[in-house]
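With one protein chain withheld, the remaining protein chains of the complex are depicted in position.
What follows is subunit A.
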Amino acid sequence: MATAMDVETPMDAGGEYELDLGNLLVARARDPVRLSNGTAMTEEERDAEYVESGRELVQELVDRLFNMPSTVDKAGRLVKLPKPSLQLPREKPLPKARPMTKWESFAQTKGIKKRKRSKLEFDEGQEEWRRRHGYKRVNDDNDIPWIEAKSGDEPGEDPFAKLKESKKERVAKQEKNQLENLKRAAKQGGKGALPSTLQLAATSLAITGSKQSSQRVSKTDLGDAAGLASTATASIGKFDKKLPGEKPAKKLGKHRKFLPVVDGEGKEKELITNVMRKVLAENDFSGLDVNKAVRAHNVEESGKPSSKKIGGKKRADGAFKKGGSRKGMSPGGKPGRSPGKAAGRSEKKSSFGGKPGGKAGGKDRKGSKR
């Protein structure tokens, strides 16, 4: 603006004025003569002088404003102000343009243009004009009373469930695409590139090799992870710089424990005796049956087991049989159990066959052709 920052010398002495009409600001470079020799004045007089010097400036501003072209309104005279010449900083950075989505950039390279589609479409089933999307939309999946069976259909498959499933998949795919686009935008343009109402947040800790949990990470989990990370240095985090306001690690891992240097409870003695006992047990023959050992040695030498041993084996076999028969007889409830199981299975089968019909009954689809 040409008139915004005018420096002019008015008629009365006192110095030059600087006017910024956009901010209603007026400044005078030189102090009035009175103010400089104000040491002898009382406090009240000085205050009055200060106000008076301000008044002169405001009068100057008012002179200027009242002489500007104005329009008369009910409330008073309105004057159009120029833009402020004293530029002040913004409070937030300029908004960034939204980066293109993957589809948009693809469409641009291919020269695909967006077509405007009408909001309404004619629904032939309902024979009326309906919205393309949203409530009471055209060809709504929820309003289909039946689905014609096709030759390729698998028996026992619920076509309604299939429809629902496919819708779910499409929604999930769209959500994934949206997330990918946002991630790319955040990577390219930083925080400001995302829409103001959306944020990207971590879902869970990215620990390699672990399965991602679907639940949100709790504050304590994050604290634990941060604690572990902060001590994962050669010095167990002892010499690392702490951030301002950083709290000590909450959950520390297991530490190695060492025996006390000075033994008071005889723990060391116990440990040594344990080792001694193990070593001595290897050379201890006090509990050995010499006859048995010789027999075993002989058998090993000749490669033939003695007749006595074969008989023993037979006995063992019989004992096994005996045990088996006893086992089969003892539980009384077992014979009745298998038919029950079978009944359960058959019931399941029947319910599987009847399931879609039952569902259709619930949703008023009794006439569904299958």
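Annotations
By our rule, contacts are C-beta pairs under 8 Å (C-beta built on N, C-alpha and C of every residue); 3 or more make two chains touch, one makes a residue touch a chain; residues count from 1.
One rule holds in what follows: contacts and distances are computed from a predicted model.
Per the UniProt record, the absent chain's protein name among "DNA-directed RNA polymerase subunit beta", "Ribosome production factor 2 homolog", "Small ribosomal subunit protein mS26" or "Dynein light chain" is "Ribosome production factor 2 homolog".
Of the listed positions A:Thr197, A:Ser218 or A:Ser302, the one in contact with the omitted chain in the full complex is A:Thr197.
For the chain missing from the display, the contacting residue among A:Met41, A:Leu81, A:Leu163 or A:Ile236 is A:Leu81, taking the whole complex into account. One chain is missing from the display, and on subunit A it is touched by residues 22-32, 35, 47, 50-51, 53-55, 57-59, 61-63, 65-67, 70, 73, 75-81, 84, 86-95, 175, 178-179, 182-183, 192, 196-204, 206, 212, 244-245.
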